[in-house]
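Excluded from the complex is one protein chain; the other protein chains are retained at their positions.
Chain naming follows the written order as A, B and C, and within any one chain the residues start at number 1.
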Amino acid sequence: MASEQGLKIAVIGGGSSYTPELVEGFIQHYNELPVRELWLVDIEPGKRKLNIVGNLAKRMVEKSGLPIEVHLTLDRREAIRDADFVSTQMRVGMLEARGRDESIPLKYGVIGQETTGPGGMMKALRTIPVLLDICRDIEELAPNAWLLNFTNPAGMVTEAILKHTNVRSIGLCNAPIGLIKRTAAKYGVATDRIYAEFVGLNHLHWVTRVDVNGEDKLDELLADTAGYSASNVPAREWNPEFLQSLRALPSYYLKYFYMTDAMLEEQLESFHKGENRAEVVKRVEEELFELYNDPDLNEKPKQLEQRGGAFYSEAAVNLMCSLYNGKNDIQTLNVANQGIIDFLPDDASIEVNCVVTKNGPLPLPLTKIPPMATGLIHAVKTYERLAIEAAVTGDRGLAIQALAHHPLVPSVEVAIKMLDEMLEANKAYLPQFFKASETGIS
Amino acid sequence: MASEQGLKIAVIGGGSSYTPELVEGFIQHYNELPVRELWLVDIEPGKRKLNIVGNLAKRMVEKSGLPIEVHLTLDRREAIRDADFVSTQMRVGMLEARGRDESIPLKYGVIGQETTGPGGMMKALRTIPVLLDICRDIEELAPNAWLLNFTNPAGMVTEAILKHTNVRSIGLCNAPIGLIKRTAAKYGVATDRIYAEFVGLNHLHWVTRVDVNGEDKLDELLADTAGYSASNVPAREWNPEFLQSLRALPSYYLKYFYMTDAMLEEQLESFHKGENRAEVVKRVEEELFELYNDPDLNEKPKQLEQRGGAFYSEAAVNLMCSLYNGKNDIQTLNVANQGIIDFLPDDASIEVNCVVTKNGPLPLPLTKIPPMATGLIHAVKTYERLAIEAAVTGDRGLAIQALAHHPLVPSVEVAIKMLDEMLEANKAYLPQFFKASETGIS
Amino acid sequence: MASEQGLKIAVIGGGSSYTPELVEGFIQHYNELPVRELWLVDIEPGKRKLNIVGNLAKRMVEKSGLPIEVHLTLDRREAIRDADFVSTQMRVGMLEARGRDESIPLKYGVIGQETTGPGGMMKALRTIPVLLDICRDIEELAPNAWLLNFTNPAGMVTEAILKHTNVRSIGLCNAPIGLIKRTAAKYGVATDRIYAEFVGLNHLHWVTRVDVNGEDKLDELLADTAGYSASNVPAREWNPEFLQSLRALPSYYLKYFYMTDAMLEEQLESFHKGENRAEVVKRVEEELFELYNDPDLNEKPKQLEQRGGAFYSEAAVNLMCSLYNGKNDIQTLNVANQGIIDFLPDDASIEVNCVVTKNGPLPLPLTKIPPMATGLIHAVKTYERLAIEAAVTGDRGLAIQALAHHPLVPSVEVAIKMLDEMLEANKAYLPQFFKASETGIS
Partner (left out) sequence: MASEQGLKIAVIGGGSSYTPELVEGFIQHYNELPVRELWLVDIEPGKRKLNIVGNLAKRMVEKSGLPIEVHLTLDRREAIRDADFVSTQMRVGMLEARGRDESIPLKYGVIGQETTGPGGMMKALRTIPVLLDICRDIEELAPNAWLLNFTNPAGMVTEAILKHTNVRSIGLCNAPIGLIKRTAAKYGVATDRIYAEFVGLNHLHWVTRVDVNGEDKLDELLADTAGYSASNVPAREWNPEFLQSLRALPSYYLKYFYMTDAMLEEQLESFHKGENRAEVVKRVEEELFELYNDPDLNEKPKQLEQRGGAFYSEAAVNLMCSLYNGKNDIQTLNVANQGIIDFLPDDASIEVNCVVTKNGPLPLPLTKIPPMATGLIHAVKTYERLAIEAAVTGDRGLAIQALAHHPLVPSVEVAIKMLDEMLEANKAYLPQFFKASETGIS
């Protein structure tokens, strides 16, 4: 640990367009989180972006006058060695793979989404082995480091790491902090006056309590859900009678389950018009990198905030601060269940409020679990566990089972056909599924 | 209890076409189950059928020479008073309601089935209050009686009784005994040489072990599933790769979940051709009653066996024998979970192997639970519990939640529209949902 | 609730010698806990002490210049009406009863202690019905109040309240805060830099982790347990080899279980010398009241700190502050188990770290449970649950079972004889056990 002279932080996928936000966070919180070395690491194909965003980072630090060293590297092991915190934000297969994740399911009449449904499963199959590799490095080179995982599907990736490695890992999503920020704004209070209870999984949670200054405002919020949405999920209205009897605020990702038919129709429409969320994001990113490349820019540009992942960096810096200082404050994180949701296994990852102690997050018991939600939580977790094991083993049978048991997939037959096409399309990123045939050829 | 001079048995819905099977069972097992009084009870609209089938029952008993008294009555309380066993086999709303259960969902692109999905929910909403009324009578007039419940949806009805009454009740289905009989026939052994382990819920089970003379033949059976079906569920082939990786034999009702698209297509086709399972059953029943009416008939006619519910009576008589004699043999029954399926509440009904002691069935622990099945079991049980509470309370919000969370329903919007139509169509049988409006009229 | 113009606080047993500490706490924390009315309530026999301590309280408040009204009353209901917080610190049967609790068991060769063993059971039998009566008043007159219960045996009393009333109640003990204070002093850090994990029950806990500035110092503390004791438990040394293999710091009350023979010998010796802890306390109290009676005294006298219950008031004020302000800080409290100790029922009271939210304490999951401790925790909790039900029902059979199953009682025979003597000696305070005989006389 380098913590005596300051912290070493490794950002894997450091060439991401989000990086300036993170750098801004480190600068703003320097007095409680004394970063000495910031290592931005990326892979060869991301070198250009790494250089652009890395140089912006250096200019930002220089402007701040703080003694933070910014290192750019393609050598992951050098970045990880003795790090105090490792964060990951990556996209195995890049935006091209995301485009396929979103479009292939549509051919089979199934929701095509980056983290939910068959698209999310493909992302998991590509991503989990890479993360586990990173964890091997952390186990060897920085066994006391905390791994903050932003890489989606964050819940599944976190569970894979908890089950298959000894790395101290926490999964993070910006949705909870987003809800808290919006509620604080709505009521004109500081965020620490909001206490919201989240029940469920990453991208599959229900909010069952929202206290503002200690008073439960859930009913008020259930009555007013206009605008309760996110920029990367198309906005549709919730049925008020349904929300009243549900007595919980569903995550906007739950629209894929509660409005499957309408969401699918919308996706198909966009698809046939040639629209493509991956393409949009790609364009936005290119514009951002053009801005970043301006040698006169030495702060986070405003445009970055319009991007989907608002508050990601804030969530990350908050978490690092609390772990480093043992703040014992409450944050919503993806951690091992440990009995909190009593029908899930202890080692399942869940999204839950935690007290962040110096020794890591302790999940808080849930005060209410909506009985309506239990089946869907368990159904999606069943799929997730099968998919994680498929990702680790490359077992085609498990992949079939995972997909066939996903609530959004209408039949075993569709599952198998769709899987075949998706495996083939992702072949370059799925060595675990193609070992046998490769051997067979030689 | 009348048991010293022989047993008193009350059959509610005694005018059913199945009754001759039951009578045959009592005659054949008389020496271990000494029935003294058999009360067949039905409601006014079923009087004609009750007389026909009741007179056949009397002729069958007369032929046997046994001292069994057969009583026909419309007075349920008289039938129940001091009974040792009460069995129920009824259809609230008769075959007309079944026709609606099967057809209304189809208009919304949803599976229309008597016990599974929205149709099953409507049946539950109609049936549970009637069963609970019967239980009030049993609590008062025959508190030590065993209630054997065949009335579908048998799992939900049993759970409602366990939760809301003090009656000792057991749910029964013919599917498990059917599987055992078919397997015994296939291997040419006695049924007691087959040990099959059932995991799940009524009409939602997986068979994870089939021992023939103590040897596990599951793999053999998975490889040969042709003809593994039931006459009331259309036959479609299981995908062999799917079965291999599932490592369990799914109930044929699971085709509605695993082959939703194809099953729906088939239903829609039949529907548009004007075919209708309820109509077919109606015709078959009419033919049976014509046969029963023949004053020369004094035995169960062969034609009855071609009807869907084969082995129902055998299951019932077996269970009564074991309870009466404390046989401690193993039967597959619907009982309270009590921790057997660790992720379900203790008071959830499950379908499980039980040792039938004189004091009732004790569920056996499961030796394998397919991890694939857990989510679907929990999702359907979630729907069931919400629907049971909706049936008991008449709470529209709960009914919306139940339907919206059923895995076969594609969206909240469809759930609400479909519910509205179904409630209206079943108005005559759902006083609990229309109390307010009735009051409103006066 | 009076909270707009400031808080109303009712202290039941307000004539206690501890009250000046509590008053000092309210004065010191006035800016975060704006107390408007402080009601000190006691029973007729305590009137003299109430007046003495109450007048001291008034002088202390006057000196502070704060707008706190101090009310002295014998009318419990007036004190409770609309209170925000109720705290209880009482001794049903007064110090005379304590003397009997401590001495009768000794005649049977059993540990005689105020809260542990047969003495603690007698205290529970006397105290629980009185507390439940108070709770009826709170339910009626201040349903939103928080009840802070210091009355021993605090764990059992809290469990009785949680099970048999709707009052929001929390049990408090000074032992956890004492350990934290001592550790902070030892390491020269602020108390909020100490994180100690407590596992077990009130007066029966093990400390499995003591972080100082985030570093685990458990091993250091295990190696140095000299002076690790409390003034009301005789000091004996822990065996170092035992502590090393236990890998936890046992509560000093655990000496009654781990050193039963030696502790008993010591008690017997004192007893035969005529020494008597109750007598000592009585003398100390009298001296304190003499001091309090001095009309020139207007602050808490130093001598009070030498009394056993140091930090009680600090614990109480801390808890009120956190509940009132929703501080979300961590405190060690007695609350319902809710799955934290997985082998105990959900409604068992345990002593555990909690996050104190505005809606009450949320217990934190345990990161380590010493496997050695599980049996003893369960054995004592078994006794506690039986004794609580005996206290509520007056069922002699349950009292026999409770005592016979207490780990410190050597046999059923001793349990029954000792119970008989203790019931008789406490007759005036145990109407629930003597209802029948009273009726019998008339």
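Remarks
The criterion applied here is as follows: contacts are C-beta pairs under 8 Å (C-beta built on N, C-alpha and C of every residue); 3 or more make two chains touch, one makes a residue touch a chain.
The model shown is predicted, which means the values in this text are computed figures rather than measured ones.
Looking at the complex as a whole, the chain kept out of the display touches B, C. In the complete assembly, the contact with the undisplayed chain comes from B:326, out of B:109, B:143, B:240 or B:326. Of the candidate positions C:189, C:223, C:280 or C:412, contact with the unshown chain belongs to C:412. Against the chain not displayed here, chain B makes contact via residues 193, 195, 209, 211, 213-214, 326, 328-330, 338-340, 342, 355, 357-359, 362-365, 367. Listed for chain C, the residues touching the missing chain in the whole complex are 239, 241-242, 244-246, 258-262, 343-344, 371-372, 374-376, 378-383, 385-386, 396-398, 400-401, 404-405, 407, 410-414, 416.
Just so it is clear, only the chains that are shown with their structure count from here on.
Work out the mean CA point of chain B and of chain C, and you get 56 Å between them. Chain A and chain B have Cα centroids separated by 45 Å. Centroid to centroid, with C-alpha atoms defining each point, chain A and chain C lie 46 Å apart. Chain C has no residue in contact with two or more other chains.
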